Structure formats: structure tokens, C-alpha cells
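Reading through the C-alpha cells given below for one structure.
Apart from one protein chain that is not included, each protein chain of the complex appears where it belongs.
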Amino acid sequence: MNPPPHSAPHHEHDEKETGRVEAFSDGVLAIAITLLALELKVPPPSGDPGFSLARELLDQWPTYFAFLVSFFFILVIWINHHRLFTVIRRIDNNLLIFNGLLLMSITLIPFVTDLVATYLQRPEQNIAAMVYAGLFLVNSFCFNLLWRYASYKNRLFDHRTDLKLVAFISRQYAFGPLIYLVILILAAFSAITSLVVSFAAAVFFALPNRSVQQLKDESADTL
Amino acid sequence: MNPPPHSAPHHEHDEKETGRVEAFSDGVLAIAITLLALELKVPPPSGDPGFSLARELLDQWPTYFAFLVSFFFILVIWINHHRLFTVIRRIDNNLLIFNGLLLMSITLIPFVTDLVATYLQRPEQNIAAMVYAGLFLVNSFCFNLLWRYASYKNRLFDHRTDLKLVAFISRQYAFGPLIYLVILILAAFSAITSLVVSFAAAVFFALPNRSVQQLKDESADTL
Amino acid sequence: MNPPPHSAPHHEHDEKETGRVEAFSDGVLAIAITLLALELKVPPPSGDPGFSLARELLDQWPTYFAFLVSFFFILVIWINHHRLFTVIRRIDNNLLIFNGLLLMSITLIPFVTDLVATYLQRPEQNIAAMVYAGLFLVNSFCFNLLWRYASYKNRLFDHRTDLKLVAFISRQYAFGPLIYLVILILAAFSAITSLVVSFAAAVFFALPNRSVQQLKDESADTL
Partner (left out) sequence: MNPPPHSAPHHEHDEKETGRVEAFSDGVLAIAITLLALELKVPPPSGDPGFSLARELLDQWPTYFAFLVSFFFILVIWINHHRLFTVIRRIDNNLLIFNGLLLMSITLIPFVTDLVATYLQRPEQNIAAMVYAGLFLVNSFCFNLLWRYASYKNRLFDHRTDLKLVAFISRQYAFGPLIYLVILILAAFSAITSLVVSFAAAVFFALPNRSVQQLKDESADTL
């Protein structure tokens, strides 16, 4: 195990260092995930005797489905961001920029969710689904950028960083862009299939990860 | 008192572990509770000499009432979430997912509040009130899921967890889904009654809880 | 100096206790103050050759003025809330409810700001200004409720609480409701005057408070 090149002498200070980046990122993630629900619109009341609120609500299923996929996607982003900052212990200016790019891709999620909800089941649905999958692809690139930068020569780690978990994250992240590239190509052929696969991918990434749990238990044992 | 199965050796670290889940949840709750007020709309000005701003504002009472019920509901959710995380001291991947499902049901509250405010006093009010009560029911299920998971074999507790408070919460939570199921059935018959009962339930849950206070005082005495 | 009735044995734990109430309140305050600016609307473009964007923007001055008054009002609320929680060191269920009522009055500020901005310079401006001042009055009542509850027999203080600052806050808070009652009566006669006085009151409360600063310096000296 190589020591990080700039070993930090004051751990309390380090804790503080990443604290505010995490708080700011949590803020952006919490707002983006809550704003998703603003796209759910109440059907306007109608005096028409044939008007059925239940049917009007059910007819909005593409909106609910897009909401569901995006909610899980942002939740998985949060879990990943949280996991990254259990190993990243120091910050520098570059990290703040890369984290900012990641946050930019997150703030755009409500917009593309609205886009796909509006155009699903319409002739333009493939373009909408490709923009949607394209943002997920950009997002996974941003995560990789942030991670490769932080993990290069253990730049932003310290002696408390679990290097097995680092290796695990590196392996896992290599797949992200590939998966979303496949989903993007899929979207050109079938919008609804690309959404279902996106949802499955988010649920898959969100599921309890046996390997991570094992790594944690092992590191707890050795302490 | 059984020890938690995975006893945590580092308490400072544990504090940090739940800290970010609480911060993210606080963010979502704070945004959802503040967005509720966005549904209050300013009546558009009118050149009509018979126009009365006071009457226009008073005519919006269903909106204020729905706002009030939902505000107290989210406030009670926050108080409960806060109380849970005084006993839950550790996190794992499953907890993050269950907490995410709970947050999803919270982000939907402004939408169903708008729905019930729009349709109260209209022919479709029962369906709107049933959707509203239905979300509360889902919310209480999510709370139970989170709690049962965390408390099963003291999974996510540690030696500082007050086990009397744990038993109290377990008893209290068993009633939540039942109460909201009754409110849901009530909504099919009378929308306004179901809202009044929902409000009463929220105020009741929000009231100073003698038992919890006693438990706290007792545990303070023994320290 | 009377000791607080329930002296808290664990200070680290107390810190944590108020921490999450402060974080949740900060969230609501931060969102409410940021949402104020959403009421500033971009004038829609017009092909009319006589259209002047500068004049259109200047014509919106009631909106800017209402924004300014409300922004300073929320800022002063934040400063006060922050000051309260430098002396309040413990929480209980009642405090969470009283704080919740205070937060409810805060989330309504963007709505009444929009109301007053829409109706200023219109025949209904006095009713709008009275609703606006009425909410400020309710807000100052909520602050008093929270404070009287916390300070009664030093209920939620501990040995670190500066009792001189407590006496100062108690004296200052007795005036709040009176000032906003006067502004409310004023609003019935002149909407614009009541807004100017509200703004002056907020700036006055926001100004560096000589007495508080002195108290702080004294308590620093004695340490």
C-alpha cells in the first residue's frame, strides 16, 4: 500500500475540508430529487359530465414512470456520491470543478425527465429518450472523471482510506459509461425499452452490494 | 439486552455515517414542506367593480386547509425521522434504499396536496381525497419498512441505543398503517371528514408524547 | 443564577440535539429566501416597435420593493433564529412543534410577498398590505411562543447559556408583536407606508446591535 503523496497531518481539519463539499452536493441532490415531483401536474377540473379524474390521473402514466426512473437514478447517484466521500478525505480546486460538472449533470435531470414524460408515446419519443439516456451517459462520465482524478496515485486519500474499496469502485465505474451507451443506442429503437432498462440498471446499482458489505465487514474485523 | 450483531468499534465514525443520510433527508423534507406554500396562488387582479380581494382570498379555503394538513403531516414525519435517527446509529445499503422509498413518498406530498385542494367541493373530491390518504398510507408503510429493517435483531443500533424507546416506537408504528387505512376508507364517503381526521391524527402524533418524555428522563437519570 | 431544572449530563449529545433542528430550519429559511426571487418575472418579448425592455423592467418596481422587504425580513428571522439557538441547548417535543409553527409562518412569506407585489398601486392594496403585515405579526408571535417556552424556568438552557443575553432577548422580543400590530393598522390607511416602515424595522433589527456585542465581549472577558 503506497502512502498518499500529500499525507495530511491534521485529520480534524480534513474532515471539515470535505464536509462542505458534501453538504453543498447534498443540497443540490436533495433539491433536484424533490423538484422531480413538480412535473406531476394536477389535471384541470372540467364541467364535462364524462370527465373522470381517475382516468385522467391514470392517463398520466408516462409522467409517473419517468418520475420513478429519475428518482431512483438520483437516489443511486446520492448513494454513490456518499460512498466516494467515505474514501476521498481531502479536496483541492480541481476536485471542486469536477464535482461541479457532476452537479451540473444532476441539475439537468428534472428537465430531461419532463422532456421524456412529455414525448413518450408520441412520434418524437426516440429523440427524447436519447437525450435522456445521453444525460445519464454524461453523468457517468462525470463520476469517472471525479473518481479517476481523486484516485490517481491516491491523490486525495489518506491513511484511513480503504484501498480494497478503492479497487472495487474503480472496477465498478469502468462499466457505467458502457451501460449508458448501450441504453442510448437502445433509445434510438425503442424509447420505452430504454427507460425500462434504465430503471433496471438503477435498481441493480441500488441493491445491497454483497462485495461492498463484505469489504466493510473485513475492514471492521481488522480494526 | 442483546448486543447488536455487528458492534461498531468507532463511535465517531458512526456519527458521521448517519450524519449524511440525515442531512440529505432534512434537505428533502425542508424542500417539500416549503414547496407546499407554492400552491397558494395570488388571485389575479380584475377591473370588475364587484371584485373583492378579501372574498377571493377567503374562497381559497380548501387550498389553505390542504396546506395546513400537509404541513403538519410533513412536520410530524420530520419529528419521527429525527426520533428514529436518535436510535439508529449505523447505516447499510438497504437502509439507504428504504430511506429513499420514504423520501419518494414525501416528495409526492405537494402533488397530492394540490390535487385535493383543486378538487375539494367538486364532484371528484372523493377520488382526490382517497389518493391523498393513499399516499399517507404508503408513507406509513415506508416508515414501518425502515424501522422493522433497522430494529430487526438490533441490526443498526449500538450500545448507546435506548431499548425502551425502541420498544415504544415499535408499538406506536404498528398503528400508523391501520389509522391511514381507516382514513382512506373514510375518504370514499366524505372527503372533508377524511381531511379533518388526517389533521387530527397529525396534531395527535405531534403533541408532546408523555411516554417518550418519561423514557428520556429515566434514561437521563440512569446516566 | 438558577441552574436549569433538567441539567444535561452530556454536552456533546446536546450539541447534536439542537443540530438537526437548526439544519432543518436553515433549509426551510434558505429555500423560502431563494424562492422570493422566483416572483420576479421576465417581461414577455413584444414585436411592438414602442416596446422598451428598460421601461418594462422599471415598471415592475413594486415587485422589487416587496422582494427587498421580504428578503431583509427573512434574513433578520435567520439572524434571530441563529441567536436563539446559541442559548437554547436542549430540545423537547414541544419545542419542535413551536419551531414548526414558526417555520409555517416563514414558508408563507413568498405567497404574501407575491400578493402585495401584485396589488400594490391597485384599489385592493390595503387588504394585501394588511395580510402581509398580519403574517409578520403572526411570525413575531411564533418567535415569542418559542422563546417564552424555551426560557421559562431556563427549561432548555444549560450551564453554558449566557443569562444576560437571555434577559436582553426577552426584553427585545416583547416589542416585536407591538411593532407589527402598529404596521398592520398603518396598512389599513397606507399600503406603501406600511411597507416602508416594515423595511425600516427589518433594517433596524438587522443593524449591529451594540448591546448584544457588548454582552458577548463581556462574557468573553470573564471566560
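Going by the order they are written in, the chains are A, B and C; count residues from 1 in each one.
Criterion: contacts are C-beta pairs under 8 Å (C-beta built on N, C-alpha and C of every residue); 3 or more make two chains touch, one makes a residue touch a chain.
Model, not experiment: these values are computed from the prediction.
S.K.: Would you indicate which residue among A:L58, A:M104 or A:A167 is in contact with the undisplayed chain?
M.R.: Considering all chains, including the one not shown, the answer is A:M104.
S.K.: Hey, which chain A residues sit against the chain that's not shown?
M.R.: 6, 8-10, 16, 20-21, 23-24, 27-28, 30-32, 35, 92-94, 96-97, 100, 103-104, 107-108, 110-111, 114-115, 118-119, 122, 124, 127-128, 131
S.K.: Mind pulling the chain C residues that touch the left-out chain?
M.R.: Residue positions of chain C that touch the missing chain: 15, 22-23, 26-27, 29-31, 33-38, 40, 42, 45, 51-54, 57, 71-72, 75, 78-79, 82, 85, 206-209, 212-213, 217, 220, 223.
Here is the rule we go by: only the chains that are shown with their structure count from here on.
S.K.: Same residues or different residues where chain B meets chain C? The copies count as same if more than half of the interface numbers are shared.
M.R.: different
S.K.: So, what's the distance in Å between the C-alpha centres of chain C and chain B?
M.R.: 25
S.K.: What are the residues of chain C that contact at least two other chains?
M.R.: Chain C, residues with two or more chain partners: not present.
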